[in-house]
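Of the protein chains in this complex, one is absent; all others appear in place.
We just call them A, B and C in the order they show up, numbering each chain from 1.
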């Protein structure tokens, strides 16, 4: 096939909603964009273990502790699926982690906010996982097969986590005065960062048009954000919490909620590394990696020794 | 003077209760014994900061926290006086610390027991400092001048600490059921180790006779132990706590308390390194030292640079 | 679960409570330590594995606490009053539950093995701790499946499946580190040496252990000890490591006398229940 026919073949698949698979030809930019997006997503899962991990040892009941620990562990699992999906595009996990640790690769900015009370476990599950699901469900039908399949598994678990988060908030909201305050305080702190998770406004979004064409992205940032707000405002009402946005108002005509201006300065500032916990999160990952170096070396050395011994045995036996 | 006349001169001083001073002639064994004893005593102060230091961040009131912190700091000060006294005998502090960190030098075994509740701050002050004072007051008149003078300062502060410890116990003993139990539990755990602080029975004490002759030691282990028991039993009665010794009984004839058999196996076992915290205490000191190496190097480098600059200035000015 | 020990003659309710708590507390505190690794493991797959193992221990702890709470609630008033010294637990009105036992008992009422409260330090110390404990648990729970107490036997049955995985996991890591690099060998050897002194307690019978064994509720620790020694020796040999022998053993955990570490674990673990009492979460 000619280069042109490769491209045509690729485009046909896109047009017919046929999955692109690892061994298929694909444009370099498609590959690069996917590597960037999938690894960023994988990093987000791994870094995302930290803010919730912060409350495992302090969970207020044994049941909540078990549920939280299982949830954070699931996030590690998601990271694993996603690193594997990215590896099919010709990058190793170590390369991706190297980019994370050097600061070259990004992860979702939301994880640069601190978890200050137990209610944050509710808010993170409800809002952050909720927003993630909005972003991720369409990716179950994304054009790159391994990524789409990973997202199917991820989304199934995420919606479970989102329900658990909402349940924590509900319990607090129907609890003592202090618990109600705790829940409202968490909502106040997490609301705006959560709706920033959908990324910049469509007008300011750098990669969107091409990603839509490649079916890596299937809805615009603003569409998803609006959908999330519409759903979440109703849930907040249900449990008697107040969304911290005085401009929030149902727009009968549009059939959507209008909402206040987003502080994009804060968004870009956190992306640039100035969030409350950027340094701590990155340092935690770097420490885990650096302190684990001798362990990985040992595991590698042992597996090589085993291989050598097996080969020697085979030779001796021959 | 001849060697013999040096010795005679030294003996005259001992006989006339005149202090031996650093520049005076003294027998090698006297010097060695003193270095061993003073450095061991200094190490005990430093290691002794750890069990009480364990409760500074958890003290139950601000007043108790301040008193405890000041006390542990005083122990550091005592260490300082004593290292200085030992240095006058021709050993450096670094050499002494080297011996501590290598395990060659000993420190008081009592500090190898854990501090498990707040009441241990009371028990340590009351019993451990109490026993220490019994041992140390006679040392204010020990034959070696710098040691005797250091002990005067130490003893003044120690008796203050002992009163503070007793006050903690008294407060607990007049408190809630839980506090009473806490106090009794601490007394149960610290009583026997405290009376072991006076060392082996006179019959089994290796260095005693020579030390008595040199006026490094002024009362026998058993004499001091008996005195401590006689005093402390009365104090326990005063606040309604029970000494954990079923054989304890006033002996009208002797004018002293009889007491039960001491578990010398435990004593020697802890001395050998098998106490509950020997490893932790030594590790804490080694870590402080090792982690501080770069700080000490920096301080030294800076002071040398300053000296060089001052010399250069002097030369330039000349 | 219901209490099934009416046919046992030498049995005392408080002993069974304490015996159950020995197991529950060891599982909880061990799970706590392992969970501290979550998000900080040296390899992502192992981060997930160790969190999974932590979850197993936490699950076992919950079953055991539920059973212990049931036992406590059935005690007569005098035994109830004397069972624990923790003031907030004594103030619970009505029946207690698993969370009261975990979050309102002070250190002296905790009966876990000293081994499990030791800090993680690094991967080698964590593996050494798990190796000693998992091997003990494997043989202990295998025996406990034969308990006349049907509730404990049921917990043992479930735990045994999990422990079979744990013992394989930690043994493999012992071998991997022992027969890995020079550095890993030195680290794991040091860790095994350091934690050796906490192993005697596992199989040294307390009064409670003896009473429960006599009642055919608890297990024969001598038998567990023999199996434990044989198994760890075998693994150490394959790992080209040398296990310590003899030496002084630290004890007291099963009777509420702990190392200085437990206080810090509880301060952190129990903070919310104590700062926000009498609330539902």
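Keep this in mind: a contact is a pair of C-beta atoms (placed from the backbone, for glycine too) under 8 Å apart; a residue touches a chain by one contact, two chains touch by 3 or more.
Small disclaimer: the values here were computed from a predicted structure and weren't measured.
Taking every chain of the complex into account, the omitted one touches A, B, C. The chain omitted from view is touched by exactly one of C:207, C:230 or C:268, namely C:268.
Touch with the chain that is not drawn comes from one residue among A:7, A:95, A:185 or A:202, which is A:185.
Those residues of chain A that touch the chain absent from the view are 54, 58, 114-117, 176-178, 181, 185, 189, 269, 274, 276-277, 279-280.
In the full complex, chain C touches the omitted chain through residues 86-88, 106, 263-264, 266-268, 270-271, 274-277. Mapped onto chain B, the footprint of the missing chain covers residues 46, 49-50, 53, 56-66, 69-70, 72-73, 76-77, 79-80, 83, 93, 118, 168, 171-172, 175-176, 178-179, 284, 287-289, 291-299, 301-302, 305.
The working rule: only the chains that are shown with their structure count from here on.
For the pairs A-C and B-C, the larger set of C-beta contacts lies at A-C. In terms of their C-alpha centroids, the spacing between chain A and chain B amounts to 58 Å.
Taken residue by residue, chain A touches two or more other chains at no position, since every residue touches fewer.
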